[in-house]
Every structure is written in C-alpha cells, then in structure tokens.
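For this view, one protein chain was removed and the others were kept in their places.
This part shows subunit A:
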Amino acid sequence: MIIGEPPPPAGAFGVDAIAMTMRFGDFLALDDVELKVRPGSFHALLGENGAGKSTLVKCIMGYYRATEGDIIVGGREQAISNPKDAHALGLGMVYQHFTLVPAMTVAENLVLARDDVPAVVNWPKEMKELEAFLARMPFKVPLGAKVSDISAGERQKCEIIKQLYLKRRFLILDEPTSVLTPAEADEVLGMLRDMVVKGELTILMITHKFREVMAFADDVTILRRGKLAGAGKVAELTPDAMARTMIGAEELTVQPPRTGEAGKTRLELEKVRALDDAGAIAVHDVSLMVRAGEIVGIAGVSGNGQRQLVEVLAGQREAESGEVRVAGEPYHAGREEMRRHKMSLLPEEPLKNACVGGMSVADNIAFREFDRAPFASLGWWLNRGAFRDDANRKIGQYKIKTRTPDTPIAALSGGNVQRAVLARELGGNVEVLIAANPCFGLDFAAVAQIHAEIMAARNRGAAVLLVSEDLDELLELSDRLVVMFHGEFVYEARTSEADLTVVGRHMAGH
C-alpha cells in the first residue's frame, strides 16, 4: 500500500490503457494501442506471438515504463512505475510460467506472497485463517501439499487463489488454460466468470483459444504486430472474423489432405519404463505400435510422463526396462541407428533439446549429416561451402527468417528455430518421426507450416508419433489417439471415433 493513498474502492473496477507506445531501441513493440476493460467484465486480449500482448500487460503491471501513453485505473490516471504500485492498486497477474516456489507448500507460497509477511510466522494461526479464506473460494487447493507434488491444474488454481488471497480485484491471466484439460479449463474459467458476474472481479485474459473467448469473454481486443487490429463485443463476432483480424493478409501454408493407408509396423514400444529426475517412475510399462503412414497422437496434461517417454526415444534418457523396436530391430537411439532407420525428431523446446544455441543456423541444420559427404571429406575435413549451400537451400524452402546462414541460431525467433529444426529433420527421407509439442508458442503461419509438413511426412509413408498438450492439434492431425495419465496409456481410440468428453475425462484420470 502506498502511504497516504486511499485504499482502492470495493468491488470490481476497470482499467484503460490509452495511446500506449513502447519502444525497445529501434524496435516498436507497441504503436499507439488502446485497451479499454470495463469494470466487472471478462475481457480477452488476442494476438499472435510477438503481437505485443505481453508488452502491453507488462506496461499495465509496471514491469515496463511505456514510452508514451496513460493508464487509467478505476477512472483515475495512475503512474505505475513498478509491480508493487500495481499490486497496491489491486491489480494482479497470473503468469504463463508459474510463479509458485515448487519446493514449498501451498500454504507457504500463499503467506509468502503477502506484502506484510510477519517476521515470525505463526503457522497454526495462519493455517486457520487460510482455511477460513478457502472456505469462501469457489475452488479448493491442498494447503499442506508441496507445490512440486500437485498437478499442473491444481497449480494454476493455486496461482489464481493466490491473487484472490492478496485481494486483487483486477486479474490479468496470461494463457491460463494452456496446462489444463478442457474440463479443468471450463471449471476454472467458469468460476472466475461467476465472480465477474457478481461484480467482485474484472478479468483481462491473454489467450489464443477462440473457444474460450466465445464461451467466457464479454469483450475482445485484438493486436497485430504491435498495433490495435480490432476490438468489440464477443457476441457480435465470429471466430473466423477474429482469426482474420489477428493474422491479417498473411498466406498460411495449406495442409495436404490425408491420403494413403497405414502399412507395416515401424515403431514398437514394449513395456517401456522410465524414471524422472527425482527417481520416481514417470513412464509405467507402456506398449504401443505405430505403423507406416499413420500418425499416433499421445494426449495428456503436461507432466504425466510424456517428456520422459520422448527423452527415451530421443536417446536423452535411458529406459529402466522394456524395449523399443524400429522396423523389428532393437533400437537404442544411437546415431548410426537413427540414420539407418531414418528417424526424425522434433523435441519440445527445440532451442534447448535440438540445437546448439551459439552455433550458426547452417551448422545446426547440418548436425545429422555433417561428417558425411558432401559436408565432409574422409569423415573429418569439413567443407564449409557445402554447409552454406545446403543451409541456403533449406532456408528458402522452409521460409526460415534469418539474416544469414552464419547467424547463431539462438538469435532467431521461436518459430524460425523450429523451422530450422524442421528443415534438418524432415529435409531428407523420413521413416519414423517423433514430434513433441512441435507448435508450442508459435504463430499461426509457423503452426500451419509445421502441421502441413507433418501431414506430408505421414502421406509419404512415415510412422509419426505426435506427443502434444494441445488436444485440437491432435484431433486435427492424428489417425489414432492415445491418452497418457500418470505414466500409463489409459485410453485409445481412432481419432475419427474419439469422444472429446471421454478423452478429457481420461486426461484428468477419471
């Protein structure tokens, strides 16, 4: 609380950002943007990656000082120079990356977040007060549990509960449902919506899910490349109209139609077991077959063993027991085996898992073949010209936006890093493709291109294992759908026959 400042009025209030401009050096991140969030409304902020959504809300929350523009909170102009000022005005934000401390309990996290943490915490008294507070809340969280032990959905609820515990009445939510099952997302957003309707809360939600915008939001503001592209009442708009406003005139890659029948079994998992970093069983004796010309999608909320399973297939983690076979032969993810079986891999977080950030785009594209002709003579003498020629060709073919082939790959945007990995992994013949969250955090154009490439690889006869947290992506691409929960495959169906409610129930473990 700022001393001498009157406390914010009770109930929901609105926030307006007027003529916001934000420059980072030469780069114009926000260009004269206006955002008006009415008191007691549920407002959606739409836009592609890099459209300026995060910059805008960070200006409101005081992380950045806007180059120009005013913030009006509850009808009064406010100078918000740091997050503490924003908090004092009753503004709170739930971040895409969790801000809970994993090694601490939920109760410790809640008390810690307060501005007035007592020098010595009287835990029995605090616990009693927390329980009384939770009794008034729409959803429950386990106070005594360590945050690292609870599910992603529960963590997201904790983040929201934390904001309410801190008496914030204007909540900014940054992609709040990306880690939730559809049912959990509906539950959380529904409860927040109820609080909005009762006039207790105003919500500004950053999202890219039109379904949630249509179901929960009153108003929408759409940004494109740092400019205001559109705004209005959700009731008067269609998802198509919003999508067009978001991406503008950009042409999206057209996905080829699904053609051809599934062939022989290419990739086989038999009772594969793997441990996580803490030594607990993360993948519990799973078995699966993927045939040539087939996309098998693995659905599940993040943290149910998908990461460890992909790491085993990528050779980043040793399986405890069980066997992986490719084309009938035992497979241990060695480089020679990968080459022989034409394995391709699109791991999640490609910059971390599939690239060396400090090396050039050309080098990164050549990783699979760099010690073979034409890149190398006699297996050791590298021919730099061949690196550059190959890179230039692939940069054109895969529309990788980089200044030169010699630029370090870490300097590229997320979408272009993934395009470079795509060029390396799908540039040649592919018999088995393993992809994990290949489109996470990417813009429409990149997503359309990646989806088209995956479908094209399938049509050419590759066996594709697609692990994703995005159910819509899986429903669109996969032939068969498997749900992973607590390290086990709990549900399997042909995608064309899969029932979304049943899938969602299995994702939540019911």
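Assume a contact is a pair of C-beta atoms (placed from the backbone, for glycine too) under 8 Å apart; a residue touches a chain by one contact, two chains touch by 3 or more; residues count from 1.
The definition used in the following text is that contacts and distances are computed from a predicted model.
A.B. asks: Mind telling me which option in "Succinate dehydrogenase cytochrome b subunit", "nitrile hydratase", "Insulinase family protein" or "ABC transporter permease" is what UniProt lists for the chain we can't see?
C.D. replies: In UniProt, the chain excluded from the picture bears the name "ABC transporter permease".
A.B. asks: Please identify which residue in A:K53, A:H87 or A:R291 touches the non-displayed chain.
C.D. replies: Missing-chain contact among the listed residues: A:H87.
A.B. asks: Of A:A135, A:A235, A:V254 or A:A278, which one is in contact with the hidden chain?
C.D. replies: Checking each option in A:A135, A:A235, A:V254 or A:A278, the one touching the absent chain turns out to be A:A278.
A.B. asks: If I consider the whole complex, including the chain that's not displayed, which of A:V111, A:I160 or A:V283 touches that chain?
C.D. replies: A:V111
A.B. asks: What is the set of subunit A residues that contact the non-displayed chain in the whole complex?
C.D. replies: Against the missing chain, subunit A presents residues 82-84, 87, 95, 97-104, 108, 111-113, 117-121, 123, 275, 277-279, 318.
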